[in-house]
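As you look at this complex, bear in mind that one protein chain is not there, while each of the others sits in place.
Right after this comes chain A.
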Amino acid sequence: MAAADPPSTAAAADGGVTPSIPQPYVLRETLTGHKRAVSSVKFSPDGSLLASASADKTLRIWSTSDLSLRAELSGHDEGVSDVSFSADGLYLCSASDDRTVRIWDLAAAAPVKTLTGHTNYAFCCSFNPQSNMIASGSFDESVRIWEVKSGKCLRVLPAHSEPVTAVDFNRDGSLIISSSYDGLCRIWDSATGHCMKTLIDDESPPVSFVKFSPNGKFVLTATLDSTLKLWNYSAGKFLKTYTGHVNSKFCIPAAFSVTNGKYVVSGSEDNCVYLWELQTRKIIQKLKGHTDTVIAVSCHPSENMIASGALGNDKTVKIWVQKDEDQREA
């Protein structure tokens, strides 16, 4: 077992004021193998697989039960920025600097389709819940909606005036939200491609990430002024703010952890993974161990497991579990 920084250090470092999580997360495993920075990690919808994307142009698929490497997918010509599972966990899509989005068949561990059309780096991608469409955002300032079956580009949304940093579908796939360095989040009707709403704050720091809440009523945005905000998008107002981490350069995604209490999890440029309690907004844990900016986090859909990936100085994916389970493993 890799040595884990006991979480109590985090609490102590903050002067003991920070409330601590009842069962702190500890490091279970460090997955090595990527030759360059890790850019994204995602759990499959059923939780059995973990996918990691890297600047070394490959994707790695790990099994979550024994954390062994299941497959390595290569085919992209440039580094990969984002990866997303289909709802049935059979297909992956990945967005890469080679301007393409590729669909991979996991059973065969081989690429199936290449979606071309973006005119600059493809930065983010997401399957819709029905998994018949993929939305991708790019440095060419547009969001493209692709049909999975034929690979056809169904729509090009004139989304932003700066690179698009994140795209996400809501729970029933009827809305797409996109965020960009231009400081805006826009919500689109996925059926017609029409803009439904724009979320804008007074100052508009570049928005580096956006995601719908599990019930699709709220959105979580990350901005490059080291702030996470939870918005009620229909009202256009934010309800909660989470701070304390460092995020001013990179697009670091955040995640909701709802398996054991409600938390918001995010990476940070100070090499830690931050956990905030959703309602009180207090930092309850900082996971230390990475040696470079934690650029990706993902929460397991049913178990209390968090995966994190870090940049070039580190190149690893770390798996964190809650202490009780760790002891049971041992």
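Going forward, contacts are C-beta pairs under 8 Å (C-beta built on N, C-alpha and C of every residue); 3 or more make two chains touch, one makes a residue touch a chain; residues count from 1.
Please note the rule applied: contacts and distances are computed from a predicted model.
According to its UniProt record, the chain left out of view corresponds to "Protein RBL-like" among "Protein RBL-like", "Non-structural maintenance of chromosomes element 3 homolog", "Presenilin" or "Calcium and integrin-binding family member 2". Only one of A:Gly117, A:Gly137, A:Pro163 or A:Pro253 touches the chain withheld from this view, namely A:Gly117. When the omitted chain is restored, the residue from A:Thr165, A:Ser213, A:Gln285 or A:Gln322 that touches it is A:Ser213. Those residues of chain A that touch the chain absent from the view are 88, 91, 99, 103, 105, 111-114, 116-119, 130-133, 140-142, 144, 147-156, 158, 170-172, 174-175, 186-187, 189-200, 202, 213-218, 230, 233-234, 236-241, 256, 258, 262, 278-281.
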